[in-house]
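Only one protein chain is missing from this complex, and each of the others stays in its spot.
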Amino acid sequence: MNAQAIPASDAGYNFAYLDEQTKRMIRRALLKAVAIPGYQVPFGGREMPLPYGWGTGGMQLTAAILGADDVLKVIDQGADDTTNAVSIRRFFARTAGVATTERTPAATVIQTRHRIPETPLAAGQIMVYQVPIPEPLRFIEPSETETRTMHALGDYGVMHVKLYEDIATFGHIATSYAYPVTVDGRYVMDPSPIPKFDNPKLDRSPALMLFGAGREKRLYAVPPYTRVVSLDFEDHPFQIQQWEQCCAICGSGDSYLDELIVDDAGSKQFVCSDTDYCAQRAQQQESRP
Amino acid sequence: MNRAPSDLLQAAFADPVLDAQKCFRAALKALSEPGTRQTLVSVAAIEPLQAAGYALCLSLLDNDTPLWLAPAFDTPAIRANLAFHCGCPIVEAREEAMFALLDAAALDDLSGFYAGSERYPDQSCTLLIQLERLDRGPALSWQGPGIDGSRLVGLPLKPAFWQQRAARNDFPRGLDALFCAEGEVLGLPRSTRIGDSLQEVA
């Protein structure tokens, strides 16, 4: 248990901020979401004390699932120390008094924006993704009425046409993040704006994946061990990002790298975006003789 | 009703907030890993509704969830406690139910429960099914989301249930079930595919 006392100013709010009726509504929607993998369940999203677009969907899901024994990790851009991650972690430490961690294996619930940790996830862990636009077809068809029909019919022709046009124009599929996937052979789903580098981590993961879009009032899920396939073409197979460089801190050659411009001449350095993964590797290297 | 409902009322969760959360997490894990048994929080039974089924009701139902009761559960005590602790409307028509509380005797006929539409498959009814136990039935091979390969599950169910389920399962439309017995819950979402390799388990 976290010994930190809840400040008196928060005593007026329920455990994990949301009232019990709101939690039950979200919980019922989550049960439907895991029963229909990849389908976007409409839910009565509430205003949160953080702005829409700043993770209110993820926060509502976290608030609805969190219990006193959970250990929470929050990352933004893969990092535990970015301002938004700090702010959200602090919010739940205050309102739910839960223990928090920066270690991926120690967490039972990981709320994330834009990344999946490099350290493989384990059975029993729950990932909560913050989602800005849950509809993968939205940028092709702006009307919700139309996209809902496409999902109902399993008619994803427009998506293939869009990707095909990319190839015709650029020679490559020109989507590098929020890259669409097919879940269990049925629903096309937006995996949230994670780089496509992270897409393979979704496939048959032992962890439960929950996605929350607060402003758009949709939530969806991928249960453990579910097939998640990135859309592609036979002669243009799905590929993930690669770097010629290694991480300047831990030397990792197979993690997602952030590019830093380190001087006025535009010199570059690359470091792991996953700060916990990087720190653990660096620590191991130091402890080695 | 011979007695005033207040005489029928009994205690619910010891900790309404955290016990409801624990039961929900058990149900979430049960439905996201079909066929596995998850432990619920203990609560006093309202005969013939056992602790496990009652705990699920307390954690999931409220005045936004119309409930259909199987005849076995339609007693003054159960009605009074559900009305007081959950506030859920009890409906006569199966079509209006968002949840249904069933016993084994009710599983031969699942007609009427809404299986959702192609556009809104999430609006389907969720079945809360009380059994005597969750094992020692004919083992069936379950496959699909939440299952690494396949899982053998031996629920003590008659073939009629599987026929009724199959008749209403047209993914993404379908019925989701939470089976409960002896303080545990086991999930069967519509996404689970049931193999035909039957084998009796002693």
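When the chains are written out, they are named A and B in that same order, and each has its own residue count from 1.
Rule of thumb we're sticking to: a contact is a pair of C-beta atoms (placed from the backbone, for glycine too) under 8 Å apart; a residue touches a chain by one contact, two chains touch by 3 or more.
The working rule: contacts and distances are computed from a predicted model.
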UniProt name of the unshown chain, from "Branched-chain amino acid ABC transporter permease", "HTTM domain-containing protein", "DNA ligase (ATP)" or "Carbon-phosphorus lyase complex subunit PhnI"?
"Carbon-phosphorus lyase complex subunit PhnI"
I'd like the shown chains that the missing chain touches, ordered by label.
A
Please identify which residue in A:71, A:229 or A:279 touches the non-displayed chain.
A:229
With the full complex in mind, choose from A:108, A:182, A:205 or A:226 the residue touching the hidden chain.
A:182
When the complex is taken as a whole, what residues of subunit A touch the one chain not shown?
13-14, 17-19, 21-22, 25, 42-49, 51-54, 56, 76-79, 81-84, 86-87, 90, 113-115, 132, 143-145, 160, 164, 167-168, 170-172, 174, 176-178, 182, 185, 193-197, 215, 217-218, 229, 231-236, 238, 241, 243, 256-261, 273
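One rule holds for everything that comes next: only the chains that are shown with their structure count from here on.
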Quick one: report the Å distance separating subunit A from subunit B, using the average Cα coordinate of each chain.
30
Can you name the residues of subunit A that touch subunit B in the complex?
14-15, 20-21, 23-25, 27-37, 39, 41-42, 64-68, 148-149, 151-153, 183-184, 186-187, 204, 206, 208, 221-226
Which part of subunit B faces subunit A closely enough to touch in the complex?
16-18, 20-22, 24-25, 27-29, 31-33, 59-62, 64-65, 117-122, 124, 126, 144-149, 171-172, 174, 176, 189-191
